[in-house]
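Note that one protein chain is taken out, while the other chains of the complex remain in position.
Should a chain be cited, it is by its letter among A and B, assigned in written order, with residues numbered from 1 in that chain.
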Amino acid sequence: MEFNIYDLTSFTSSFDQLLMENLSPFWAVAIEMILIGVAILAFYAVVGLYLVYAERKVCAFMQCRVGPNRVGPYGFFQTIADLIKLLMKELIPIKNADKLLFNIAPYIVIIASFMAIAAIPFAKGLHAIDFNIGIFYIMAVSSLGVIGILIAGWSSNNKYSLIGAMRSGAQIVSYELSVGLSLITIVILSGSLQLSTIVEGQRDGWFLFTGHIPALIAFLVFLVAATAETNRGPFDLAEAESELTAGFHTEYSGIKFAFFFLAEYMNMFIVASIAVTMFLGGWMPFHVGGWEAFNNIMDYIPPFFWYAGKTAFIIWVMMWFKWTFPRLRIDQLLTLEWKYLLPINLVNIIIMAFVVLMGWHF
Amino acid sequence: MRSIINYLKEIFGAVAALFKGMRVTGYYFFHPKEIVTQQYPENRATLTMFDRFKGEVIMPHNENNEHKCTACGICEMNCPNGSIEIISEMKVNEEGKKKKVLSKHIYHLGMCTFCNLCVKTCPSNALAMGQDFEHAVFDRSKLNKVLNKPGSVLMKGTE
Partner (left out) sequence: MVEEITKGKLEEQEFSINMGPQHPSTHGVLRMMLKLKGETVKEVKPQLGYIHRGIEKMCEKLTYQQIIHLTDRLDYMSANILNEAVCLTVEDALQVEVPERVQYIRTIMGELNRIASHQLWWCAFGMDLGALTTFFYGLRDREKILDIFEETIGARLLLSYNVPGGLMNDIHPNFQKKVKEFITYFRKKLPEYDALLTGNPIMQQRTKGIGMLTKEQAIAYGVSGPSGRGSGFSCDVRIHQPYSAYSKADFKEILYHEGDTFARYKVRIDEMWESMNIIEQLIDNIPEGNYTAKMKPVIKLPVGEYYTRVEAVRGEFGVYIVSDGNKTPYRVKFRSPNFSNLSALDLMAREQKIADLIAIGGSMDYVIPDMDR
C-alpha cells in the first residue's frame, strides 16, 4: 500500500487539468494562485488563533490553573473574542515616530511568516510550491521577519523598543547560523534541498532515527536555535517583559500589535513544521523497516494527521521550554550560540558527512 | 583533552538540570487534579467564608428588630479613618428620664480598613463583622450604609 487512499496529488492535478482545459493558461494560474492564497490566509488565521489558545491552555495546566474557560466551551472562542477586541481598539499614533516605517513594520513581520508557509508540505500533494531549493527558501524567507522587528523598534521613538530591536537583531543574526547548519546536517543525509524529496526519503525511517547520533544532536540544536529564532521562551529578549516592558512592540496597539503577536505564533508553527519535515518525516507515517503489518496499520492514519500531530508535539515542547525556564541575558545568549551551539554544530556536520560517506546510517 | 571533557560535562550537566525543572512543569501538565483554581462566580453556592472573616461591619438585630447600640460613640472615637458616624437624639423614656437614643449609625464602607477596633471596643457588643465580601457598587454613595434597620429599637436590658 503506497498511500493511495490519502494521496491528494491526483486531486490537485485533475483540478489543474480541468482549469487548463476551460480557461487560458494565464487565468488558470491566476485562479489557482488566488485559491491557494485564500486557503493559506484562512489556514494562517485559524492556526494562529488556536496556537494562542493552545499556549494559554498549556501554560495554564502547567501552572495549576484552568486557563481561559469563559467564552464558549472550555474557552474555545476566547482568542476569537480577543481578536475582535484587538480589531476594535484604537491605533494610537506615536509622536515623533517614523510614520512610514512604524506602519510598515507589522506587515513585514507577518508577510515573512506568511511566505514561508507556502513551501511547507502538509501532506502528500498538499503543498503549495515545491521548490527544488525548498528548505533554503524557507530559511531565507522566515529570517526576513527580523527586519520588521528592527524597523518596529527603531521607528517607535521609544528607548525600550530600540533596545529590544537591537537585541533581536543580534540574536537572530547569530542563531540563524545554528538553524542553517543544523538543517545542513540533514541535507547532507538526504542529499536534497527539495522538501518533497526530503520527506520521501524518510519513508523507511525518519531522519532522526536513520541519522542516529549526529541527527539527534542536530535536532536538539535545531530545537534550541529555532526557539531562539522565534523570539520565544527563554530567549524572548526582544520582548523581555520584565526588563523592557514589551520590547519592540511596546508602542503598538490594536491590530498592529495583533500582527506581531500572530506572527510570533506562526513563526513557532513554521519552525515546528521545518523540524517535523526535516527530522520527523513530515507527513510520513511512522515506519519501521521490515515490519510490514505495523507499517500498514500506520498507513491508515492520514498523512495530514501525522504531520499535524508531530507539529503539535514540537510546538508543545517549545511551550514547555517557555513556561519552565528563566530568560537568558543578552551576553549569555550570544555565548550559548558562539561557544556552544556553533562548535557543536560544526563538529556535528563533519560527523554526519563522515557517517554518510561510510554509509553508517540506516 | 581535559578541557574538552569539562566542556562536555558542563553541557550534559546543564541539560540534566534543565530537564529536572521541565519535569516539575511536565508533571503538573499531566496531572489536572493539581489545579487549584476556584471558579468564583459559579461556586457561590458552596463558597463559605470563615466565620471570623472581616467583610464589613454589621449590627446584628434580633427577630424583634432590636439592636444593642446605645449610641455611646466609642466606635466612632476608635475608628482611625472616621468611617463611622453616629447620629443620636435625646428621647424621654417611660420612666421620664432623658436618654440618648440611636437614630442613625452611618458606616462608610469605602473608608473602612477592617481593623476590627470598633467591634473590639464596643462596650455592649452591638457591632460585628459580616462575611459578605461582594461590595462592588456602581455609585460610591451606595457604600455609605446605615447599620441600624429602620424602626429598630434598643434591646431590652442593654445599657
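Just so it is clear, a contact is a pair of C-beta atoms (placed from the backbone, for glycine too) under 8 Å apart; a residue touches a chain by one contact, two chains touch by 3 or more.
Keep in mind it's a predicted model, so treat the numbers as computed, not measured.
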Out of A:Thr185, A:Thr324 or A:Asn345, point to the residue that touches the absent chain in the complete complex.
A:Thr324
Answer key for B:Leu18, B:Ile58 or B:Ile106 versus the chain not shown reads B:Leu18
Of the residues B:Arg52, B:Lys97 or B:Lys156, I need the one that contacts the missing chain.
B:Arg52
So which bits of subunit A touch the chain we can't see?
59, 62-65, 159-160, 163, 167, 234, 236, 240-245, 323-332
It is residues of subunit B that touch the chain not shown, namely 13-14, 17-18, 20-21, 23-25, 36, 49-50, 52-54, 78, 80, 113-117, 120-121, 129
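The rule we apply is simple: only the chains that are shown with their structure count from here on.
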Counting only Cα atoms for the centres, state how far subunit A is from subunit B in Å.
50
Quick one: which bits of subunit A touch subunit B in the complex? Just the residue numbers, please.
58, 61-66, 69, 320-321, 323-325, 340, 344
Write out the stretch or stretches of subunit B touching subunit A in their complex.
11, 18, 21-22, 24-26, 28-29, 32, 34-37, 39
